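Excluded from the complex is one protein chain; the other protein chains are retained at their positions.
Lettered A and B in written order, each chain numbered from 1.
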Amino acid sequence: MNENQNAINKRHGDIERLNRINFRPILQAISRPGSLHSIEFHDNSGILATAMLLLYPSIYFYSNIDISWDLIAAVTGASQGGSNTADYLFCREPCLKEIEVAKTGDTENPEKASTLLIEVNNFSSGVDVQLSGPGIKNMKQCTLPISKELITARAEKNKSFPMGIDLFFLSSKKEIMGLPRTTKVEIL
Amino acid sequence: MSYVAIKGGTDAINASKRLFEKRIQPEKQLPEKDLLTTLPHSCDRIIAEGALYSDALAVKALLRSGGDLLEAAFYLRAHRSTCRRAGIAKEINSDDIRITRRISSAFKDIDGGQILGPSCDYIIRLFQVQSSDGGKISDIAKTSVIRAPSALNNLRDRDMVLLLENTEGEAVDVSRQFPLPPYPRSALMQVMSRGETGSMLAFAYTSMRGYGDVHPTIGDLRTGMAAISFTHPFTDGKVKIGEIRTTFCETVGSFQRDPKDGKLRLSNGFGFCLGHNETRAISMSILDLAIHNQGYSMGGADIAANPEIIINHIDGIESMGFTNHFKLPHYVTFQADLHVLDKARSSCSD
Partner (left out) sequence: MIKRVFAFIDEDAKKEIRRNLLKAVAIPGYIVPFSSREMPVARGWGTGGLQISLSLLQEDDCIKVTDQGCDGSVNAVNIRDFITSVSGVKATVNTRDATIIQTRHRIPEHPLTEDQILVFQVPYPEVLTMVEPDMAKQKQIHADSDYSKLWVLLYEDTSQYGDSRISNRYPVEINSHYMMDPSPIPKYDIARLNNSPALQLFGAGREKRLYAIPPYTRVTPLKFNDRPFIVEDFKGKSCKRCGAEGIFLDEIHTTGSVHYFCSDTEFCDNKLKEAKDAIER
């Protein structure tokens, strides 16, 4: 019993450590749109690592990725919801439908909006864009690792600030990029 | 003229802490178990305002704070922040508690009887020692387990008591997510149940004294032990994990038309706190009555009936902290004030 408890405590401690290591890059990513930041994986997965960081009781999440979400719900205390009610959506492309129905909050409570975490292969291929907005010094050119349709759908969701959705992209190379609702994306 | 003098400095702070410790003389302090038994009401107030049911920590806090009850409650609140919530207990029905004291001022005779129990209400506050009448406490009072339904249940059975509509579903927990206006009743009730006793009393008093229309009658006031139950994680059955000291109060207000069906019914308010503290529970029930039965009050805009005022000003840990923060240095802001005053004075004299 005691050994068990110690093992559980240690595992909790490890996850808490992972969470604090990963929070800073994710915070920097949303603060500096279009730039890449390194994160650590959990069980070889960036999606799992961010799920551990972001999920807690009273949070709803959704995913179109086939992993054992029941276990993650049990560990974090978060609940699974639909793509139109979830606070966090863990996705792989195609996820156009998910973007279309994700919550944008309302004018009084714009924070009650969804955040999408999209798993991508790398940041070298995709759509070349120019970004501007808060967090970006003047302009920034980069490659967004998603389809043009998704970029258009995102712009549509974010057309009336402060309502909108926030995005993160996670690559298999342990990198994260953020795209808050404030970022203007111009396809080059 | 010394530049350093206006800055605090680590040494001065440490000396101040040592002086405080010296003042409360920890080496002479009473044993913790004696404090709990001889000053139960101090501990109960600490538990209620600290919103953490722990006798052991309440006593430690009482000693650490040199007897300052609000400071002591603050220790408990701070400790709460390090604790993970294990789960949500089953709700308690006040009808089911093991009664230690229970009175109703609405009815002379009630099912289960008026049980005075231990109370200082009837003590004449004189310092000279009054000789004990030598009377014995009956064995019934010492040993029997008393449970009784609320004294208002008779009225409820006759459909004379208004039942507020439950529009919330699940109760809010303000320690997890503090709600925005309009405030759910559960949030207000939680904030009040951990509010500062004196603030609760003062706000409730404004209502009962004239700034409101609440001259309530105490329908059922009870203290006693309430069983706490959890759902067993493996068997899914209900398991009792312990008992806590509690105080409940139901007060009856004036009648008016029930918006549901237009019938005349009595409004009522509910008060609850951890530990035994009747003043708190009565005050809370009056505030609940004033806030949630505004149609029954003369002045909905009055202080006690204003949920915005009550929810934001009744917490002692918050109001005490902010009041004391004025002792922190404010010389940058004050200097900025003076600069603006100078500019305004020269502008006005132009």
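Please note the rule applied: a residue touches a chain if its C-beta (ideal position, glycine included) is under 8 Å from a C-beta of that chain, and two chains touch if they have at least 3 such contacts.
This structure is a prediction, so every number in the text was calculated from the model and none was measured.
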item	value
Contact partner of the left-out chain, one of B:K90, B:H232 or B:H339	B:H339
Sole contact to the chain not displayed, among B:R18, B:R85 or B:K263	B:R85
Contact footprint on subunit A, counting only the chain that is left out	12-13, 16-17, 19-21, 23-24, 26-28, 30-32, 53-57, 59, 77, 87, 106-111, 113, 115, 133-137, 161-162, 164, 166, 180-182
Footprint left on subunit B by the chain that the document does not show	1, 3-4, 6-10, 12-13, 74-75, 77-85, 174-178, 180-182, 308, 312, 317-318, 320-325, 328-333, 335-340, 343-344, 347-348, 350
